[in-house]
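Have a look at this one.
Only one protein chain is missing from this complex, and each of the others stays in its spot.
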Amino acid sequence: MKRTPTDMPPVAATHVRENDPRWVRATLIAITVLFLGIFLALPLASIFTEALRKGIGVYLASFRQPDAYAAIRLTLLVSAIAVPLNVVFGLAAAWAIARFRFCGRNVLLTLIDLPFAVSPVISGLIYVLLFGLHGWLGPWLNEHDLQVIFAVPGIVLATLFVTFPFVARELIPLMEEQGSEEELAARVLGASGWQIFWRITLPNVRWGLLYGVILCNARAMGEFGAVSVVSGHIRGLTNTVPLHVEILYNEYNFVAAFAVASLLALLALVTLGLKTAVEWKVRRDRAESAASREGSTP
Amino acid sequence: MWHIGRTNSPLPGFRLTLGYSVLYLSLIVLLPLAALLAKASAASWSEFWRIALDPRAVASYRLTLGAALAGALINAVFGFVVAWTLVRYSFPGRRLLDAIVDLPFAMPTAISGIALTAIYARTGWIGQWLEPLGIPVAFTPLGITIALTFIGLPFVVRTLQPPLQELEVELEQAAASLGASRWQTFCRVLLPTLLPPLLTGFALAFARALGEYGSVVFISGNMPMKTEITSLLIIVKLEQYDYTGAAVIATVMLGASFAILLGINGLQWWFNQRHRAGA
Partner (left out) sequence: MSIEIRKISKTFGTFAALRNINLVVPDGQLTALLGPSGSGKTTLLRIIAGLETPDATDGAEIRFAQQNVAGIDVRDRRVGFVFQHYALFRQLNVFENIAFGLRVRPRQTRPPEAVIRGKVKDLLKLVQLEGLEGRYPAQLSGGQRQRVALARALAIEPKVLLLDEPFGALDARVRQDLRRWLRRLHDEIHVTSLFVTHDQEEALEVADRIVVMNQGQIEQEGSPDEVFHSPASAFVMNFLGNVNLFHGRVEEGKAVFGPLVMEAPAGPLSHGSPARLFVRPFDLDIQLQAGADGALAGRVTRLQSAGPVVKVDVTTAEGQPMHVELSHERARQLQLAVAQAIFVVPRTAHVFADDYAI
């Protein structure tokens, strides 16, 4: 799976071709606008409409409930743990995979793709079967009075599982494309491994890393299926924001549900904005690196 | 299992980074997966198949496969048009539309789920027009299909955009100079080049739809035998403390996902081979 949508979507005006007949162009543009409008823009708009149905006062009141507050705090906590851990993993995996050839490399790559192919429900289930009361480690954990499932650690683990590919999948192709010559040059000049990493590798991949972090964070904060299986839905304790939305929705408290949902929708919009900005940066960096390899003045 | 032999790069850090990656993956992925397979294999062979082929499970497979397939097909058609338009034409709002294509990735699935339900419910923006026509959407397989279309769209568009951009102008001009009509050029020159990525995008969207949960549960209604998708069935079994049942169904789903993953890798390989041969 070389290219999945987490790769950079490329948009460049240089590829625009206007040579199709006018009516074809008009029809296709109309279909595109209509299709994206109905399928993407409409749901987005409906969230805010539903949230504000009873006025801004009721909207704001939805956030003032302690449960909502607790859910937001838990979501922030989970992503504050999951994202850094996955950044470290992503950097380590990218260094091993993009800089070395070794037996089992493809197995590792496939393993990194795995969460993309597995249903989020299964991602949660596997932890229930490992740490739950009837799972492998459940009895032992119970004896020592440790709780993983239906508690914060389980939520963190499930989130780690569904989000760990994002950083690695962004960095591996980027580092492979950049090649290791600069790092070799640094080595020849006497740099240590950490010096190479901090002074050469990290600055070179910083935008790609940021891109991965943005996607990883969006998923960590928004994950529903996997977290839903392991959380136990204990109000005020193990409810993340998406789970809180679900509970409100199932209680027919639609305004509050959509109000809290609008927070996540805003997060999605910010994510898209940042993502677009970073893509632009990365593309420019790539163009520069391509130009510097050509060996002539740009 | 891992051959930690020195590779020929003089860069440092190989053992450290590979060791850390493998350890991390083992703890986060391999160990829990092993727990799943162990649980599933706790059931005897006949027990396994009894659970896996239970009518309620089979109904959920049929629904999930059917809706995922329908969603992926819709995306293949409209995703193609969207990718084509976004790459080849310039019009006001193009960049905005291009950015918004990723919305299904960025939006938490539960939020998409309740938003779609709100739109297609009997009183919703679209539902109120379809309901009088005798086309109920919410709480029907059609609703599930719509949710899976939503979730799969970016896969097709984003897989098609790069090859569409790489299409050489000369290719079309050459075809035109040889007397091909625009339609002939499209069918005989462009489509064959774009077919592999289109298939890949289709397969990716399909794979994603098979396992989708959050965006579907709200709009599906979750009636056993009618609108219960397989992911939900796993949760139902879990809530009944039927861990073995959940593990068995999950194993079946995992098997299907792996088959598709292999298929996608095969497609990519085929695509690359052709690409290389053509280059």
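By letter and in written order, the chains are A and B; residue numbering begins at 1 in each of them.
The rule is short, and it goes like this: a contact is a pair of C-beta atoms (placed from the backbone, for glycine too) under 8 Å apart; a residue touches a chain by one contact, two chains touch by 3 or more.
Since we're looking at a predicted model, the values are computed, not measured.
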Field: Candidate in contact with the missing chain, chosen from A:T49, A:Q65, A:N204 or A:T276
entry: A:N204
Selected from A:P21, A:G57 or A:G190 as touching the chain missing from the view: A:G190
- request: Name, in rising order, the residues on chain B that touch the hidden chain in the full complex.
  value: 8, 10
Message: Touching residues of chain A against the unshown chain: what are they?
response: 181-182, 184-192, 195, 199-200, 203-204, 288-289, 291-298
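Heads up, the rule we're going with is that only the chains that are shown with their structure count from here on.
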Chain A contact footprint on chain B (complex, rising order): 1-5, 7-14, 16-18, 20-22, 24-25, 28-33, 35-36, 38-39, 78, 81-82, 84-91, 93, 95, 97-112, 114-116, 118-119, 124-126, 149-150, 153-155, 157-159, 161-162, 164-165, 169, 172, 182, 200, 204, 207-208, 210-214, 218, 230-232, 234-235, 238, 241, 243, 246-247, 250, 253-254, 257-258, 260-261, 264-265, 268, 272
- request: Give every residue of chain A touching chain B within the complex, in rising order.
  value: 1-7, 9-13, 15-21, 25, 28-29, 31-33, 35-36, 38-44, 46-47, 50, 88-89, 91-93, 95-97, 99-104, 108, 110-122, 125-130, 132, 134-136, 157, 160-161, 164, 180, 183-184, 187, 192-193, 196-197, 215, 218, 221-225, 228-229, 241-243, 245-246, 249, 254, 257-258, 261, 264-265, 267-269, 271-273, 275-276
